[in-house]
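Here the complex is missing a single protein chain, while all its other protein chains stay put.
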Amino acid sequence: MVDVSKLRETAREIISREDVRELIGYRAGTYGFRARPAFVYDPGEVDQLIFNPACVNNLATYITLEEKLPVPRGQEPDLRKVAVMVKGCDSRALVQQMAENAYERDRILVIGIPCTGVVDMDKVQARFPDVLGPGEISLEGDKFVLIFDGRREEIPKEELLADKCKRCRFPTPLVYDVLLDEEVAPFATDDYSDVEALESRSQDEKWAYWEEKFSRCIRCYSCRNVCPMCYCNDCILDRLRPQWIRRSVDISENTAFHIARAYHLAGRCIQCGECQRVCPVEIPLMELNRKLYKDVEELYDFEPGVKVDAPPLLSSYRPDDPEDFIL
Amino acid sequence: MNGKPKIGVYVCHCGTNIAGTVNVEEVRDFAASLPDVVVARNYSYMCSDPGQALITEDIKNYGLNRVVVASCSPRMHEPTFRKTLESGGLNPFYLEMANIREQCSWVHEDPIAATEKAKRLLEAAVVKARNLEALEQKEVDVEPSCLIIGGGIAGIQAALDIADAGFKVYLVEKSPTIGGHMAQLDKTFPTLDCSACILTPKMVDVANHPNIELMTYSQVEEITGYIGNFNVKVRKKARFVDMDKCTGCGDCAEACRLAGRIPNEFDEGIGMRGAIYLPFPQAVPAKYTIDKENCLFLAKGKCGETPKCQEVCQAGAINFEQQDEIVEFKVGTIIVATGYDVFDARKKPEYGYGIYDNVLTALEFERLVNASGPTGGKIVMLERGKKKKKKEEEAEAPKVPKSITFIQCVGSRDKSVGNEYCSRVCCMYTAKLAHLVKDKIPDCEVTIFYMDVRAFGKGFEEFYDRVRREGVRYIRGNPSEIFRRGDKLVVKAEDTLTATPLEHETDMVVLSVGLVPRSDNREIIDILKLSQSSDLFYLEAHPKLRPVDTASDGIFLAGVCQGPKDIPDAVAQAKGAASAAMIPMAKGKVKVEAQTSVVNEETCRGCGFCVELCPFTAIELVEVNRQGWPVKVARVNEALCKGCGACVAACLSGSIQQRSFKDNQLLPQIKVLGVK
Amino acid sequence: MKNPYIPYEAKILEAWYETPGDRCIKTFKVTFADDKVWETWSHRPGQCAMVGIPGVGESMFCISSSPTEKGYLRFSIMKVGKNTTAIHELEAGDTIYVRGPLGNWFPMDEWKGKNVVTIGGGIGQAPLRPVIQYIRDNRDDYGELTVIYGARTSADHCFKDEFQDMMACGDCCCHLAVDVEEENWPHFVGFVPQLLMEVSPSPENTIAVTCGPPIMIKFVLKNLEKLGFTPDQIYTTLENRMKCGIGKCGRCNVGHIYICKDGPVFSYEQIKDIPEAFA
Amino acid sequence: MAAKKLSKEKVGEVLQELSKFRLITPVKSDDVVLFREIADPKEAFLEYGNSTVPPKKVVFPQTETLFRFTIGNPELREKNVEEEGTTVIFGLRPCDARAMSIVDKLFSWDYEDPYYLKRRELTTLVGMTCVQPPSINCFCTSLQGSPFGKDGLDVLLVDMGDHFLFQPLTEKGARMEETLASYLEDASPGDVERASSMEEEAKGKIVRSIDPQGIAEKLPSLWEDPLWKRVSDACLGCGICTFLCPTCHCFDMQDEVERGEGRRARMWDSCMFCEYTLHASGHNPRPTRKERTRNRISHKYSYYPKRFDVIACVGCGRCISLCPVNIDILEILEQVVEA
Partner (left out) sequence: MAEATQTDFQPNIVAFLCNWCSYAGADLAGTSRTQYPSNVRVIRVMCSGRVNPMFVVNALQEGADGVLVSGCHPGDCHYMQGNYYARRRFKLMRNFLEYLGIEPERVRMSWVSASEGAKWKEVIEEVVEGVKAVGPMNKFQRRQLNW
């Protein structure tokens, strides 16, 4: 577990640096057990920072989400570093972003958090719907400990653990300037059993399955906005000329949208699970991403977000790539 | 273009070729009903003069700004109709064609289905045409100079031609001398000219030509740019001999402590040299080179008290401090003439090459029969292991073989070693070598095992006849094994003409090894991004019509690097490449692909996916100012872009688009064709 | 009541380019396909309409003709995006759809008897043109009319002929400017706010109306204040992205004001304290 | 109009009866509750907290046709909402019904929106009280709402445990009572009294609150306040908080053409999207999430009340619960109050 005083001390040092503009970390949420992103601009604000298993957000998103106001003539843009706290999975987003030239390594200062797993907040919420909080969550051994309203509850880890953590192979950040704790050894593997189960169903079953999910989509594009890899400044989903996906919400456009989004992440999605987490109508977006992830790994031996200098999956090839499907 | 698209549609009958199956009137009427079509006509032959005149007239009368021709394949007449538009005063890229012949009337018998399909294809052309844009066929200036890589006969010939025409030539040769393989040969088939006699004058011409800058012992390191404007970086390897001072007297080579102890590459290892050497007496330039891998002083730091060569060189040319030198220059065109390697006979262990001293490759044998070779042209039995022969012991005269056996097609036409192709020269050089044997040792028994004899060239068949008449025995059969029996070699084979197995005893076996791509081919491939054909020789742009061009404009091929050929063919191709290279140089300008890609720098996110993928390195990331912020965006070098569009499909945000194949031009087509 | 989302079918009577270039401006003179529409139609200077093509979309444009010009509406449209590009493709005889009139208008009646100065830049002259035309067509009702207009180059000037006419005819005072020096340009060289100071109209019984790019407006407002104009003497129009034009779709608001309904015409008095109006 | 009693066993039959209309009820799709037209009463899922997607989508569909046309033919064919027929939304929550009454003002202000208003006219709202607040983030009571609120509803079903108290509230409600007469019994007088005490109890269970007093007036003065950046830093600019808000009503209009047949349609839009206010010139008056968040809050709590005398928020708590980064309107409002 990350020592909070050390976290804050480190943050204080970093945000005091001349060359650092802001620090993105976590703070307590407004209700229940929630934590949420915190933006720190001066040393006086560091005491709000926390880290615990409720810190689910992938903060790497904010590095590419920044909306740059036009710099008034005669002024210089603020190009100071952004410091960001990342867990293992989140760090892969940084690696992938840098592999895609989104920014240079020296534009960010990475505070790495070796991660023992975060909770699935929906599961927590389902168990404790009435807690206004603030509630605290921590991990002790193989149990999550929840403290709220003067009560303490222990819940076995796997009951609340986020699905992505059950498969995480990179709990320790792959890139960092400071590491806040001892490295954590990978405690899980991925067998893609979920993907395989779906693969093995009949075409019509699969379609029925997805049709039901896609029909719920309200096209809020939260899944895109939260995705650290979706940082195009003019996403094709918003484009009018040409209009790839219509704004109208029906099964055709919804499906096309879901294909476009997932396919755009082929070889880029780093499995942080944020898209699925944010989806208000609980579309299992990770099942889409994971299918592509699995194929990419099996067919091309490619894993996104682990090497900064890896060539992009779809901008490279091997002469002997599989072509069993070609006539 | 401002204003409304005004489309003219022209449906060609192509005699009955189209009209026989497709109801052209119906197609025309359908076309006329489409939005923005202001005139639709059908005509017997659109490509004829009157047909084209219809278009130019309509452009004038109706103010057409787009033209759609439904006729044969655009691969056939797109250039024709582009010109038509141009002569009608319209940008030629406002043309779109619908292929209703090759891909419709000729392949579908049912007139109803064919007419229906023709309509759809036409509609797709019309909706694409709506969004076509005028393109500018840009021109770039061409630097009037040429880089030639490889100084074999092909490179030499090309260099001389281009230099004679008045253009500057940079000839870069990897080895210490030019000449290539031809310099190693004794006589050349079928005319039996002495190879050196015809080659060395050319080599000297190269050295003396005011327009040729010769760089031997040099390697191309990097080439950027595009036709007309290549920037070349060449590494001149240190020879440790001052080229200006060396008089080529050869005192150093004699003095070298390693003299006669290092196998001479030029002699295919049959002859020996020292650490300082001249590959062969007529080498150009006639300047010595120290081989730094072997030189005691350079490799070990010590060579006696003082290095011998330095001691004896009166000109003071030896300079152990010499460094590689990088030179940079700009050229307009490039000719690649890097030649070949011979097949490594060790890959056919059944023939015992590398095991038995007197199993030779033909190239080794060329050195053996060569008057300026290690034996002075005497054909003798080899004792390969014993290298440390002292001069005094030379007394013992080497043995002369009484029978010599050639085996053809070693490493050619042989799937088991991956070379399916015919090397084209082996039949003839074998005949030549057989003749030379007969010439030098008239009583030597000469046998040639062959699969077939391919004597297709000018004077070849006659030469082959002559050799047979000289008593050379041709046995049709592919030997399966060579082994030693006593002091003889035994060739085990089957005479396939008589279907008799045989064991043939001989003193010496010469393997007619085939020509294979150079083992270091990749260097040039990586630098120039050349492609290879399936035999791994460099790939020409078109096997018939553009045999000296490559896929990259301004880069040409000459000689065996493009595929096996003999000297006359290599020279002919070199001349072809030279003239191809001279066309843009003579014009001084060259048109570049117009249907190139272009980046919307406003929306590009600078991910570099396109950069990474472009086969022609046409895209780079540049930093631009976006509302005061420095951001990276992709930028296409239009002179380099070949217009494949691969980058377009890779760009997630649709920021890069290929002109004439933009998303907003293809998507409407999909829409139209998707409909049943 | 007619469904406010359904546009009227109209025919283009004439169309011509005002300016060249990528972002060219083309003027369309249109009339309704059904003459009866004219019976119910009335608009006032400053009002707008949605102009569009079914299958492409519609966009808001101000009606750049004065109600005194009978039998047609004019729109001057700059090619900037999807709809405007499609509209630019149209020519005389083509069908176009018009939905309106929308929004409020310049209080021409209140201004009677007053001097009017219009200060426009680029396509910003479009909403000013009906004001000028209206005054010229009701010349006796108003005092002096001063027209100040500028664009980047003389080629970028809209309504070139009309300015020539105004200069010749003498019913108003017309001042033109280009941003940078150019050959044979007899008039002012410099930005519109500078020209305004050059002309220096008196605020006495005068209304100033300005329209143009945001940066120009900003300086014009400053300069008008310098010249002694009070906020209630100054009028401008605001522009924001809009879809419905009838106060439903939400996006055009600045503060609690819906530009499409409460505007586009505002006195500076009305909006000077709404920070978003000048965002 | 007198209250009636509807026993819970009869709900199935009632739904059956109502399915002669276009009947819309909460349904469960996986674990998500939303409103859908149902064919079979069994699909209805009435034991729910509140739906993820509010029932506003029934009267203000996410995508709706305004008119149709054929390319090449000048005629425009107005969409006839009437064709959709009489609609019943059964089982919605009071806050969502109240939201509709708030949005009504917008759609009938000045120009009347024929589509929305027609659909409202055709729709009968049968609401269900919240005995338990559906979410910890409910705060309807701060905004003149109530878990037993009647605003906007035609019928209120007060959940009495084993039965509902059927309270018709409008003319449409009365008609509904007639339609369902055979399933309704007379309510016992005690029930009505008990209902009002239950209401107090339910109100008491709502734990979050805000005092809206003065906020409308204060908001404009905080235009430049640093609080806006602070509260919006984490915002993703997604549309969840607005798409799922029962009072949000912004829309975009786009044309679509399919095989020569086209329509002009409108579809939900969100002030949290960056393109929302983007001009063709590239200028954006609300360039960052700060300005957009400020607009969202100001619109609901200042601009709307200024024009329509009512806050455009009913305290359903959806935007709080569903915001992926826990941006909390109550927290923002508290900061506004404190600022």
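So that you can tell them apart, the chains are marked A, B, C and D in the order they are listed, and the count of residues begins at 1 in each.
The definition used in the following text is that a contact is a pair of C-beta atoms (placed from the backbone, for glycine too) under 8 Å apart; a residue touches a chain by one contact, two chains touch by 3 or more.
These numbers come from a predicted model, not from an experiment.
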item: Residue of B:Lys330, B:Lys402 or B:Lys529 in touch with the missing chain, whole complex considered; value: B:Lys529
item: Contact with the hidden chain (one of B:Phe320, B:Tyr421, B:Trp629 or B:Phe661); value: B:Phe661
item: Sites on chain A contacted by the missing partner chain, in the whole complex; value: 195, 198-199, 203-211, 244, 250-253, 255-256, 259-260, 262-263, 266, 288, 291-292, 295-296, 299-300, 313-315, 317-319, 321-323, 325-327
item: For chain B, residues in touch with the removed chain; value: 73-76, 99, 101-104, 106-110, 113-114, 116-117, 120-121, 124, 529, 531-534, 551, 595, 613, 615-616, 642-646, 648-650, 658, 661, 663, 666-667, 669-671, 673-676
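Just so it is clear, only the chains that are shown with their structure count from here on.
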item: Gap in Å, rounded to a whole number, between the CA centres of chain D and chain C; value: 39
item: Centre-of-Cα separation between chain C and chain B, whole angstrom; value: 66
item: Rounded Å distance, chain A centre to chain C centre (Cα mean); value: 49
item: Shared interface positions of chain C, touching two or more other chains; value: 81
item: Shared-contact residues (touching 2 or more other chains) in chain A; value: 69-70, 241
item: Interfacial residue positions of chain B with respect to chain C in the complex; value: 2-5
item: Residues on chain A engaged by chain D in the complex (per definition of touch); value: 29-32, 34-39, 57, 61-62, 65, 67, 69-70, 129-132, 212-213, 215-216, 218-222, 224-226, 238, 246-250, 274, 277-278, 280-282
item: Touching residues (chain side chain C, partner chain D) in the complex; value: 1, 3-7, 9, 33, 54-58, 80-81, 84, 95, 97, 214, 239-241, 243-244, 246-251, 253-256, 261, 275-276, 279
